[in-house]
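In this view, the complex is presented without one of its protein chains, the others remaining in place.
Here is subunit A:
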Amino acid sequence: MTSPDRPDARGPSWPRVSPLGSDGVLVSFGDRLGEPANRAALAFRAAMDRAGIAGVAETATSLASTYLRLDPALEDRARVLAEIETLLADRDWFDAPLPENRRLWRIPCLFGTDRAPQLAEAAAEAGLAPDKAILSIATTRLRVQTIGFAPGQPYLGELSPEWDIPRQTQLTERVPVGALCVAIRQLVLFSVSTPTGWRHIGETAFRAFRPDAQDPFPLRPGDEVLFEPVTANDYSAIEASGPDGGARSESLP
């Protein structure tokens, strides 16, 4: 396992396996976010799902790690851990292919205006004029790096380096469902209304969590997203069009 862009070349070796609670195992691929570590986490989870190791009850990923929940009544934990280690040693996960069945989404977004009041502020933090900031985001094909914190909620990246801006120290009291917010070269598309330290730069009518729909969680880790700027006028019509918010998706090869 010798990827040149391994995020932690200087540090201790990755991946690392550690228990998380009495029925969980965390497989970490780094302690900083980067494309290889995110790819490794997604690929290893997909491989675990394919392997179907008896005693593994559930899998999930975050930005740079894969979480495995074990059957709590497991009698042979050592056997399961050994099978996980064997799969982990099977290849270099940092350059593994991304999961299959990924989609490319085009999601209409109203940037700025009074609906998303922090566009100018965030653009200034990034050293960009607001129109250049919109262009920068709209032309970046983003990956769903993880779904988490709230149901269906995507963390998308990676934006260009000028977007490495900190979160605000003061929380915004509440952003609405569908808010697009930025910090640390990432975007979050909020699936619940919540306080946040991320700056609110756009609004979408896309609902990332639809509890009563056939597919409650339309986005998957590994999917790619383009945010398409729309005018306030167009956005009114899109808002009335339902939970897809005018989004279109296609299969990625």
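To be clear about the criterion, a residue touches a chain if its C-beta (ideal position, glycine included) is under 8 Å from a C-beta of that chain, and two chains touch if they have at least 3 such contacts; residues count from 1.
The criterion applied here is as follows: contacts and distances are computed from a predicted model.
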Would you kindly match the missing chain to its UniProt protein name, picking from "Transglutaminase", "NADH-quinone oxidoreductase subunit H", "ABC transporter permease" or "Biotin-dependent carboxyltransferase family protein"? "Biotin-dependent carboxyltransferase family protein"
Among A:55, A:151 or A:243, the residue in touch with the chain that has been omitted: A:151
Residues of subunit A in contact with the chain that isn't shown? 16, 18-24, 26, 28, 30-33, 45, 57-65, 67, 69, 72-73, 77, 146-153, 155, 191-192, 209, 211-212, 216-217, 221
